[in-house]
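Let me begin by presenting the structure, written as structure tokens, before commenting on it.
All protein chains of the complex are present and in place, except for one that has been dropped.
We just call them A, B and C in the order they show up, numbering each chain from 1.
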Amino acid sequence: MSSSIGENLRITIFGQSHSPAIGCTLEGIPAGKSIDEDKLAAFLQRRASRGQAWATPRKEADAPEFLGGLFEGKTCGAPIAAVIRNSNTRSKDYSQLKILPRPGHADLTAEIKYFGSQDYTGGGHFSGRLTAPLCIAGGICLQLLEAEGITVLSRIAAIEDIEDRGELLTSTAHKDFPTVSDEQGLKMQERILQRKAEGDSSGGLVECAILGLPAGLGDPMFGGMENRIASLIFGIPAVKGLEFGDGFGSARTCGSRNNDSYGVKSGSICTETNHCGGILGGITNGMPLTFRCAFKPTPSISRPQQSVNLQTGQPEELVIQGRHDPCIVPRAVPVVEAAAAIAVYDALLGRKKEL
Amino acid sequence: MSSSIGENLRITIFGQSHSPAIGCTLEGIPAGKSIDEDKLAAFLQRRASRGQAWATPRKEADAPEFLGGLFEGKTCGAPIAAVIRNSNTRSKDYSQLKILPRPGHADLTAEIKYFGSQDYTGGGHFSGRLTAPLCIAGGICLQLLEAEGITVLSRIAAIEDIEDRGELLTSTAHKDFPTVSDEQGLKMQERILQRKAEGDSSGGLVECAILGLPAGLGDPMFGGMENRIASLIFGIPAVKGLEFGDGFGSARTCGSRNNDSYGVKSGSICTETNHCGGILGGITNGMPLTFRCAFKPTPSISRPQQSVNLQTGQPEELVIQGRHDPCIVPRAVPVVEAAAAIAVYDALLGRKKEL
Amino acid sequence: MSSSIGENLRITIFGQSHSPAIGCTLEGIPAGKSIDEDKLAAFLQRRASRGQAWATPRKEADAPEFLGGLFEGKTCGAPIAAVIRNSNTRSKDYSQLKILPRPGHADLTAEIKYFGSQDYTGGGHFSGRLTAPLCIAGGICLQLLEAEGITVLSRIAAIEDIEDRGELLTSTAHKDFPTVSDEQGLKMQERILQRKAEGDSSGGLVECAILGLPAGLGDPMFGGMENRIASLIFGIPAVKGLEFGDGFGSARTCGSRNNDSYGVKSGSICTETNHCGGILGGITNGMPLTFRCAFKPTPSISRPQQSVNLQTGQPEELVIQGRHDPCIVPRAVPVVEAAAAIAVYDALLGRKKEL
Partner (left out) sequence: MSSSIGENLRITIFGQSHSPAIGCTLEGIPAGKSIDEDKLAAFLQRRASRGQAWATPRKEADAPEFLGGLFEGKTCGAPIAAVIRNSNTRSKDYSQLKILPRPGHADLTAEIKYFGSQDYTGGGHFSGRLTAPLCIAGGICLQLLEAEGITVLSRIAAIEDIEDRGELLTSTAHKDFPTVSDEQGLKMQERILQRKAEGDSSGGLVECAILGLPAGLGDPMFGGMENRIASLIFGIPAVKGLEFGDGFGSARTCGSRNNDSYGVKSGSICTETNHCGGILGGITNGMPLTFRCAFKPTPSISRPQQSVNLQTGQPEELVIQGRHDPCIVPRAVPVVEAAAAIAVYDALLGRKKEL
């Protein structure tokens, strides 16, 4: 199923950009867990457009309403269900998309897949707006992980060819533009604004590090931490690449440089380097789990583009109207955390079965 | 479940490197499909070590025996089950691994996960040998895809920093060292032999292109072709990165360069470039589906390495014995095809439900 | 997962008796299918309490609101999500249940399972009220089956020892008390009212017949039509038994009487009797698929009952307050249809994959 995922924790995301609401269900969270709704709302705010220069002018309140699964502030064992009403919608902006598909978007593939019955307004179920319910589910998992001493950090690692500097050791969540180096962050913002001015958009990288994971998490083969995280991360619109630890860099080197030697630190075994990103054989080794994912540039750009009119079958120039992010990467940072948290918490529940 | 995967087609891989046999079950293949066992054996030979300089000297016949699921040469609707006996095993080589984990391997993580009960001989269930039953399953899917006009091509795209040249337009399956440019292939082989002589190993990239796919395959969110392929590809030991189309390259550019404009060719809509790797919104657009995956260097190197003795808790030097591939990438090429074929055939079966 | 079910069609039921809302998501329905919302509302009315003598006085409007999955009156490929607001709730009625569990209810088992964190108001997620979203999902499936020429009939087959008469050949859906024989129906109603007057309740049987099924539906082993239907039917609260065709009667007879001989009718093969309930080897044979399920009497009775005070650990008499159905069977009839329709439609989608 495409909008559901999870083995021990099952998440279903529903709604379309312009349907009455978007939301999610979460099944499998143990009963008796406290959920801090204010903290969750604050997490969702990191994803929401707040009118920053790089974000769509469509402001989103995105306050979730819980319909079930909580009782007296705690999980009660029933599935959690939460919704966000869609209010600030402008369906008229999208009327031409039905016949003139946008390059880089799912307009044409959805038209083919659903025989023309897709909800094309605002990108329908393919809209980046659907990452809001993903953040509800992931935000809950982040809280549950935190209670187990597990922290998920992330940052913008690059906008186009401008890379962040410094290691990702502490949270960037308090920053409006979440990079480690503020200097590099400024350069990135300049690039984005320049692209915006050109009617264009920017791609970029998000890096994530998960600290405090117990060793022994994950499974061999298709249940590896890489597989689990990949299944979630590629569910975020615009992600086209994913690497763990040194990732593609590992392919360019030799074994003696890529292997992480074992050592002993404060009486416990650790590795001196972390080229493997904390995962060996799909299973965590107790070091930070690290990965990076590649976001393509927002396909909605205001420059004229070449499309084909589906009614006439003739090439036709397209100029996209509407409100779009010139770069999705800054708002994608908490979404990546949410996706990773879901994968990790699912694996953690699975680990209990084996004990 | 970690050794099972698939939604419409369900595959389970079983066995360990030195258990009586390894094998797989496949459920969900429609009845009445012809399986060419000779062709399957030939495909498996591409993965098997045949004593090439870059491969382990452990020769593997790897002829699968079908225990069920076939009747008079065709699928009969029952699950397909096939096994390969493990014969040429030397368990004594591995006795030290129980107490002295190899860097870059799953020895330590398996020890922690399974509380010391893991089958550590030959890497157990984590061994690259388990890609043989994956190739049985994938080899069957390749035949079924071919019958639908779908071809899966692949090649070695790089060994360390030596990249292949030319586009991947035709099969390299007939080559002993499957690159497009034989000249580059020779350079790669030299590098591998040099590493072998140094007691070291090489990483590399495998590229894959799937031709003939209908548009409309795959699903939004977690059912996208990227998610489906990633779930399988990260199940191959040593894969640490995966990118679709331009992948990480897309992150470094702007929307006007990354979007694939629509055009009309012989009356049907196509894109002029293929930066998206044939996938938009998780769904195929009818262009070739392309991806590349990064393999880390074989962690089993003969150079002395630093490990920790699990009995004494003290650092100890490790020298790995046994027969290992100085570079797994050449033998991984058909494995990548197999994994991709499983993901694609599963999506194809799912597509039928919607029609 | 306990509140999700389905293979090709995935349904998740959420909410509690007194949470803000109850609802469901449905994934896997092909795009472009018309859903008649008025017809669905009429179906839901059959389940709702309308103040009949045998039903709870808690009247339920139960008009579903669709939050996603529909676009211009048709399925659009995205998951369908629908909710019903909980308005007419009286949480104060249930305060004692936390410490004095009701015999025959899930109060004690939920207390143990969820460590006291369960939502105990109104039965929480165990409430019969959760059959309303099941009827949303099933009502949609009934419409889709009807479009394929498949009809689901059902009736009250017995209330306690009073059995209905006549064969189930046409719909009883228009009747307030859905039996084939109105005379027997009156006797049943008298029995229920007598029990109600005694502060007691009645058990009963529901029979279901599915007409128009193609032969070849269902799978061997755990995918048989019996397994599929059982998985759904036992999800209805109070069901304690299920039999297909002659069911328990088959166990009391011999093969020559139980086997259904083959014959030819209008050129096609059929059986002369239908002891097997239209299923052989888990797969439909083209005859009506028939089953009966046993509902225990409503455990909420107003007579004093023996319970144990969970705080003191001492036995204590319990008198249940609140509004309850003296017999759930009449309102369960459409719920059984809904559950059966989900199982059948899921199997039908699965059948397409094999063609």
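Here is the rule we go by: contacts are C-beta pairs under 8 Å (C-beta built on N, C-alpha and C of every residue); 3 or more make two chains touch, one makes a residue touch a chain.
Because the structure is predicted, anything quoted here is derived from the model rather than measured.
When the full complex is examined, the chain removed from view is found to touch A, B, C. Although one chain is not drawn, the whole complex shows that of C:129, C:155 or C:195 it is C:195 that touches it. Across the entire complex, the residue among C:47, C:125, C:155 or C:331 in touch with the chain not shown is C:125. Residue C:237 is the one among C:237, C:288 or C:334 that touches the chain missing from this view. Looking at subunit C, the residues touching the absent chain are 1-5, 7, 13, 101, 103-106, 108-110, 112-113, 125-126, 130, 158, 160-161, 195, 198, 200-205, 215-216, 219-224, 226-227, 230-232, 234-235, 237, 239-248, 250-256, 258-264, 267, 269, 271-272, 275-277, 280-285, 294-301, 303, 305-308, 310, 313-315, 354.
Contact between subunit A and the absent chain runs through residues 8, 28, 30-31, 77-78, 220, 349-350, 352-355. Although one chain is not displayed, subunit B still touches it through residues 1-4, 10, 12-16, 19-23, 25, 27-28, 31-32, 65-71, 74-81, 83, 110, 113-119, 121, 124-125.
Methods note: only the chains that are shown with their structure count from here on.
Of all the chains shown, the one with its CA centroid nearest the global CA centroid is A. Comparing mean CA positions across the assembly, the chain most remote from subunit B is C. Subunit A and subunit C have Cα centroids lying 39 Å from one another. Residues of subunit B found to touch two or more other chains are 220, 354.
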